[in-house]
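All protein chains of the complex are present and in place, except for one that has been dropped.
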Amino acid sequence: MNKPFQTPIVLLGARLLSPYIMLFGWYVIIHGHYSPGGGFQGGALLAASILLIRVAGGRRVAQLQIKEFATTPLAVVGVSIYFAAGLVAVAMGGYFLDYGMLPIPGMDPAWLRYTGILIIEVGIGLAVMAILVMIYDNMVRGEDYG
Amino acid sequence: MIWEVELIILVFLALSAIVALEVKDMLVAVVMMTIFSFLMALLFIAMGAIDVGFTEAVIGAGVTGILFVVVVFQTSRKSND
Partner (left out) sequence: MVLFAAVLIYAASDLPYRGDPDNLMHAEQSITDTRVMGSYFIQNAYRDARTPNMVTVVLGDYRSIDTFGEQIVIYTAGLIALLVLRKTKRRRVV
């Protein structure tokens, strides 16, 4: 069971495939208003693209993409984006998570709700990606195989 | 949806579940479970629930497959010591 995945061919294939999966993940998050998808699915796709590099390349190659200590702050940032979108609406005089009260000038409430959904889906995507990568990092930590 | 397609998917679903339960090698069981969840996603999409099918395909066939492979390797290494 010594390093079953780490061959250069597997690493080359993973490096070829990973940016396209990541681009598709962002497409799923951003385009979730018009097609099936959303924050959770897009975040899971981003996590899949990162985990592909981590499985194929091992720990030292994986640190070049996203470092291990960066995942927990990313999760906190993702949850905080969601929570801040709710709290800003409260501060502007609406209910919690009422996007119609977001302080962006020059938009009617329907387009403000459109923007609010986009903001919270980016937050969901960041949090899901960071947490799935965090679970994987903690599972394989201390053993330097892929 | 055409009911023959759903019948074929259901037959393969039952086959993959039985193989995943009965096989000795854990890695084969993990692969069979990802095949199970992917067929399940196909069934969800055939029923019209595209969001649920998308989530099932990404989570069940992508991320939990990787996590189960990691768990299988970790536990077998620990038993070899």
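Read from first to last, the chains carry the letters A and B; within each, the first residue is number 1.
By our rule, a contact is a pair of C-beta atoms (placed from the backbone, for glycine too) under 8 Å apart; a residue touches a chain by one contact, two chains touch by 3 or more.
Because the structure is predicted, anything quoted here is derived from the model rather than measured.
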For this session: Provide the residue numbers of chain A that touch the chain removed from this figure.
Result: 32-36, 38, 72, 75, 78-79, 82-83, 86, 96-97, 99, 110-111, 113-114, 116-117, 120-121, 123-124, 127-128, 130-131, 134-135, 138-139, 141-142
Problem set entry | Interface with the undisplayed chain - residues on chain B | 47-48, 51
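FYI, only the chains that are shown with their structure count from here on.
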Seminar exercise, completed: In whole angstrom, the CA-centroid distance of chain A from chain B equals 24
Problem set entry | For the chain A and chain B complex, residues of the former touching the latter | 1, 4, 36-38, 40-41, 44-45, 47-48, 51, 55, 132, 135-136, 139-140, 143, 145
For this session: Could you please specify the touching residues of chain B with respect to chain A in the complex?
Result: 50-51, 54-55, 58-59, 62-63, 66-67, 69-71, 73-74, 76-77, 80
